[in-house]
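All protein chains of the complex are present and in place, except for one that has been dropped.
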Amino acid sequence: MAVETAPATTTGTRRMKVHVTVNGQAHEVEVETRTLLVHFLRENLGMTGTHIGCDTTNCGACTVLLNGRPVKSCTVFAVQADGMSVATVEGLEKDGKLDPVQEGFHEEHGLQCGFCTPGMMITAAALLAANPDPSELQIRQAISGNLCRCTGYVNIVKSIQYAARKTRETAGGKAPDGG
Amino acid sequence: MRFEGTLDIAAPRDRVWSFLTDPTQVTTCAPDVQSLDVSDPHHFKVVVRAGVGPIKGTFSMNVQFLELERPKHAAVLARGQAPGSAVQMVSNMDLSEFDDTHTVMEWSSEVTVSGMIQQVGARLMQGAADKITQQLFACIKTKLEASVPI
Amino acid sequence: MAVEIGGIGQSVKRKEDARFIRGRGNYVDDVKLPGMLYLDIARSPYAHARIKSIDTSKALAIPGVLAVITGKDLVPLKLEWMPTLMSDRQMVLPTDTVLYQAQEVAAVVATERYIAADGVAAIEVDYEPLPVVVDPIKALQPGATLVREDREQKDNHIWHWEVGDKAGTDKAFKDAEVVVKQDIYIPRIHVSSIETCGMVASFDKINGKLTVWMTTQAPHAIRTVIALVAGHLGLSEERIRVISPDIGGGFGGKVPVYPGYVLAIGASVLTGHPVKWIEDRSENIQADSFARDYHITAELAAKKDGTMQALRVKTVADHGAFDAAANPSKYPAGLFHIITGSYPFAKSFVEVDGAYTNKPPGGIAYRCSFRVTEAAFTIERLVDVLALEIKKDPAELRMQNFIPPTAFPYTSSLGWEYDSGDYGRALKLAMDKIGYAELRKEQAAKRAKGELMGIGISSFTEIVGAGPSKHFDILGIKMFDSCEIRVHPTGKAMVRLGVKSQGQGHETTFAQIVAEELGLPVGDIAVEEGDTDTAPYGLGTYASRSTPVAGGATAIAARKIREKAKLIAAHLLEASPDDIEWKDYKFQVKGVPAKSKTMQEVAFAAYTNHPQGMEAGLEAVDYYDPPNLTFPFGSYICVVDIDRGTGEVKVRRFVAVDDCGTIINPMIVEGQIHGGLTMGLAPALYEQINYDDDGNIQGGNFMDYLLPTAMETPNWETAKTTTPSPHHPIGAKGVGESATVGAPAAIANAVVDALAHLGVRHIDIPITPWKVQKILKEKGVAE
Partner (left out) sequence: MIPASFDYAVARDVGHAIQLLGTSGGEGKVLAGGQSLIPLMKFRLAQPALLIDINRVAGLSAIKENGDLRIGALVRENDLEANPIVRQRYPILVETAAVIADPLVRNLATIGGNLAHADPANDHPATMLAVRASVVAQGPKGERMIPIDELFVDTFTTSLAPDEILTQIRIPKPAPRSGGTYLKLERKVGDFAIAGVAVMIVLDASGKVASAGIGLTNAGPTAIRAGRAEDVLTDQMPDDKTIAEAASRAAAAAEPVSDLRGPAAYKKDVFRVLTRRAIVKAIARAKGGA
């Protein structure tokens, strides 16, 4: 069949300049409107910490914060993020200091191959920002949109519990703010 | 997937026969025809858009008359593809004269869908294929019963 | 002292984490080269069809599409077929007929990823569908649709393989007091590592050198395969560099050679540009190597008191359209003959017939050493069937029959020599930890109230660590593995290996082995893998062979260094080498602890002050050919509750006691077991790839192929016993796959146990709610 290149309409646009703040830094890039946010981050901005693990919005490897909320960046068009802030794994470490979530994943062996880890950590960081003292069930529910094939999740839960403890202990532990 | 039905068409059998076996006429009942290319009386290629709700595909269909027993029986094979998907439809139509102005058409269609659409849309396919098939034959009836061919 | 060193037995935190937690891992899709093009693949919607024509004109008309490659284009290059690891051949692209759904049909090369995808959508293929055979049992019947017209043999039978004493086994069955028999189907599943497969191929036309970054668990073997496939085009092995960067999970799925790899290399050679090919998840599930798909009939003969005597197993193995399992050459059914498990069968006989069907090729890739899960599941299920038959507690029946610890090394009736084991100890620990006796009481009380709970045991024995090379090869390449250690003048070491980590933590554990052997702090030891230009030749990481084989190579290479270092130490200490001993991670003059040299001091001397006549430097390489395989084992106990209304199975508790011999890093071992258990839970309750009669895949993406999330996964409880391997340099056995091998039977046994009082003997996995509910209905106990 023919490539379904829809006829150009007079009301829309095929390319668009998007302004997105990623980890606090402003970017302005012209993209095709069909560009997925995850490709925008990886290909246009060269930030390859955010991964792609599926094509059906199931695995969560591509999780980023969009205006502070964890979303699957494979299921958002970059143009939708115009004017918004995005936070990715590359922004977790601040001023050379690891985020408690990063520390927790290392201390509690919450990662093996590391492929799901960025998305998993972003989800965890958002959870702790909203709920500094989650129960095990709340942690499991929160990460149920992120698939991991290596760890069996037990140590991921422990990693997030570690980060929660650490955040509570550290006065003024700053939550990720998406920018 | 097999679908079938019986239509009572208020039109003489010869007229029904010529409609069904004329690519230019019968394809007017296919959903959203983009192009038609008749290579010979028994073969034609038609590009249609079909689907359900936002799921819509452009199918490039090669159609072939397998059996033609004028004016009683016709069998048609339509086979085509959309990206990553393939669809095949074998239809049988049997016409009997009810009277000079009415024809009874018994039809059946065996539809096979393979590939992406089958994988991703399996839970929706039965309904969609049924609907598209029903619409096709309902349209044939409507057009034939119109006083002037539409 | 030991704390500083970080040697064997310590939970050293992983060195590789530093980059992964910062998003700085370097996976193949992260590789970006100047001028890089993108390749995408058009695939067949049909499971079996003749290709009448391929129209590429519309694709080529898209700006940015540079080329479309079809099978016909590969013919002049003699690249349309490639060898499989099982001495079969596989189409790179079809010239005539497609043999399974999602088979590669054409490749589009474009300037951008999105344009390549547009090109794929624009390719028009005119297919004539052919009859399809998806059931291997039907495929073996006379008159079945022929899958492989290209073969001389005009049926779907690939091979027959058998092992054991057929006549003796038949006689034992004839004379037996009790015989149980069970048909077991272990369905097709898929590893689905979260990273899919992919490659960046970069051919430098000037010097004729090909560099590829690819998701391979076996970079050296792949380099050899590339040279064998494309050597006639000038790609000779010394001009091929395979780099396996960080890998997002492998589990066996990244061992085989897929057509996409060949196409990416071909496209780079043709265009002179780097070419990237990255699979989508759907492509990964639908076309890459699957696992299992074994149709098994198993029989066990025993005395009335439960003493097991003989085992007889007949299997039909579905290998899809090409026999592309990555098995050792001599073992077309892998190590399936570990099926005698933890029990001393006097007689046994196993036969397997391989069949072609219109399904994708593959056969072993799911965190399992060559068909060991199929074997462990079958025997552990069968033991429970026997327990039900003779009305004996399944734990007691196992205890009664285990090969006793005194019997090791034990030679099984199917020819394996088990290295070491203490099966009773592991089961007892598991029973104590879970509170077995209490659970049985609870179960009885619940049954009286009509509630359904079950307790399932699996006391599996694994077989891992292939070689030894006299029995094991892949494509003729012997299954040894390698390690090279270079100790630099300042006492820091570089360790290079022929294996390749995909999450197992090699950068940490192999450094720990070297730390232990050389007394250097683990932080001073860099481990590098996956670059064929720098690492010594090895067969790679799969089948839990890294620790048993490359771990042996590492220990021995380190010991070679220590031998030389000892001579240097003697020189520095002005003593005879015979008077030097290695103690507390130092060379000491025997009986004079004050006179000692550290490895750092020796290393410096190796470059600055080595004895006259000795070569400078402190390096060693070892190619380790293990004398035998290793036999990790464990006992798992699972408790399930069943919803009488919906048939849902809920895993309430799961205790895993593993014994993998000497443990290098307990933290990493526990992590491996957690992950393995989840990949055991998955096929037991959730995952399956099925095909309809037209050969349409069912479960071809993550919407339909159900990987467990944190919500389905229980909080695994682990414990260990330690029975070192007597033949391994550090006594280690390997553990990466044990849990995946052992867990499914424990879960299935628990579900059957919950329903056993209703007369249930077996349920095929995955145990879906509707399978359970159907039984509940039939037995009249459904809500």
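Labels A, B and C are assigned to the chains in the order they are written; within every chain, residues are numbered from 1.
In this text, contacts are C-beta pairs under 8 Å (C-beta built on N, C-alpha and C of every residue); 3 or more make two chains touch, one makes a residue touch a chain.
None of these values were measured; they are calculated from a predicted model.
Every visible chain touched by the undisplayed chain in the complete complex is listed here: A, B, C. Only one residue from C:Asp704, C:Glu737 or C:Asp753 touches the chain missing from this view: C:Asp704. Interface note: of A:Val22, A:Leu45 or A:Val76, the residue touching the hidden chain in the full complex is A:Val76. Of the candidate positions B:Ala11, B:Val120 or B:Leu144, contact with the hidden chain is made by B:Val120. Only one residue from C:Trp81, C:Tyr331, C:Phe480 or C:Tyr686 touches the chain missing from this view: C:Tyr686. Although one chain is not displayed, chain A still touches it through residues 3-14, 16, 32-34, 36, 55-58, 60, 63, 66, 69-72, 74-77, 79-80, 123, 141-142, 144-146.
Interface residues of chain C facing the missing partner chain: 113-114, 117-118, 121, 280, 282, 645-648, 686, 698-699, 703-704, 706-709, 711-712, 768-770, 773-774, 777, 782-783.
Residues of chain B that touch the chain left out of view are 51-57, 83-84, 116-117, 120-124, 126-128, 131.
What we mean here is this: only the chains that are shown with their structure count from here on.
Of all chain pairs, the one joined by the greatest number of contacting C-beta pairs is A-C. One inter-chain figure worth recording: chain A and chain B are separated by 48 Å, centre to centre, where each centre is the mean of the chain's CA atoms. Centre-to-centre separation of chain A and chain C, using mean CA positions: 30 Å. Inter-chain centre distance (chain B to chain C, centres taken as mean C-alpha positions): 50 Å. The multi-chain contact residues of chain B, meaning those touching 2 or more other chains, are 60, 81, 83.
Shared contact sites, meaning residues of chain A that touch two or more other chains, fall at 1-2, 4. Put simply, chain C touches chain A in their complex at residues 13-14, 16-25, 27, 29-30, 32, 58-59, 62, 113-114, 118, 121-122, 124, 191-196, 246-251, 280-282, 502-505, 667-668, 670-679, 701-703, 707, 709-711, 713, 715-716.
On the chain B side of its complex with chain C, the touching residues are 60, 62, 79, 81, 83-86, 88, 112, 114-116, 118-120, 122. By the touch criterion given at the top, residues 42-47, 101, 120-121, 124-127, 129, 282, 286, 694-698, 700-701, 703-704 of chain C touch chain B in their complex.
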